[in-house]
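One protein chain omitted, others in place.
This part shows subunit A:
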Amino acid sequence: MIKTLLTGTAAAALLTTSALAEEVRVYNWSDYIDEELLEKFQEETGIKLIYDVFDSNEVLETKMLAGGSGYDVVVPTGTFLQRQITAGAFQKLDPAKLPNLKNMWDVVEKRTVQYDPENAYSINYMWGTTGIGVNVDKVKEALGDDAPIDSLELVMNPDNMAKLAGCGVYFLDAPAEMLPMAMKYLGLNPDSHELEDIEKAEEVMLAIRPYIQKFHSSEYIQALANGDICVAVGWSGDILQARDRAAEAENGVEIAFHAAKEGAQMWFDQMAIPIDAPNVDGAHKFLNFIMDAQNMAAASNYVNYANGNKASQEFLIEDVIGDPAIYPDEATLNNLFTTSPPAPKVQRVITRTWTKIKSGI
């Protein structure tokens, strides 16, 4: 995470067309938008857009809690959003300034209320799942043709992992995603904050730890695409990017993504306006622009993630709307779970457990 954090902040993009008086500052995840949309926003509204990127929720949260970030729109993930709302970091949206709210999708909205009651503070930008990416040929070579590539057995069972270690396995460096996955494997409630359950998840992780080559939250895209590794536990859109990169390179690497059939974690990236945003009006204009059906579709078509915008679906290309890895069918959708933010004391145990899993100390 830290490694990419440094690239993320270094790669802050600055867009300028002309010297305009009004500015909107947006802070979004890296590689998360079609950049033509940024130009389009400036042309349509005449507002100068300053677009910076980050790649870790922790960095964003630290900026929000320190206050005075200077941003007008930021994009935290659900659990982080919830905590930051409690801390008083965001302001309520003004629906009168957001006519495109009518485009939003109730299927997503009824899930995001878990983090943002009544969706008063945020709109959904993108959502996805955390799952398993495999290099199909290499995994079959290691485990035979009936390898359980759509099951947690593949990555949580030490017997399978021992056989996969030779061709390389990466895990996300994100305890908030990996520990729930281990709990799901054990048949526990993946959103459990009981210390006992965290300990059980730790045991599962320690058993497979010797076979994990690396914990990292972004390097797996390239490693998977190049054929350097055969399994990555990661985010849906990232693994699909790896699949597309391998296909473009025509290097014979076939990548597949599966949300585990036992149940996979679902997450939501939400756009919100900081309490001390300098240009609240401009921020609403940006949100309304993003909620436009065609604009939102352009963003999803570009980044391979599903969005929370019902009206945009008719403009989505078949590769996106028709791909069950991006837009899961009803059965899979019901099988997805969400998590809630742990209390500070539990958070400390989770971080400490993760350090122990990674370094043995």
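The definition used in the following text is that a residue touches a chain if its C-beta (ideal position, glycine included) is under 8 Å from a C-beta of that chain, and two chains touch if they have at least 3 such contacts; residues count from 1.
The definition used in the following text is that contacts and distances are computed from a predicted model.
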Record-based protein name (UniProt) of the chain missing from this complex, from "Hydrogenase expression/formation protein HypE", "NAD(P)H-dependent oxidoreductase subunit E", "Putrescine transport system permease protein" or "non-specific serine/threonine protein kinase": "Putrescine transport system permease protein"
Absent-chain contact - pick from A:59, A:136, A:188 or A:293: A:59
Among A:83, A:111, A:184 or A:258, residue touching the chain not depicted: A:83
Residues in subunit A touching the chain absent from view: 2-3, 6, 10, 56, 58-59, 61-62, 64-67, 83, 86-89, 214-215, 275, 344, 347-348, 351-352, 355, 358-361
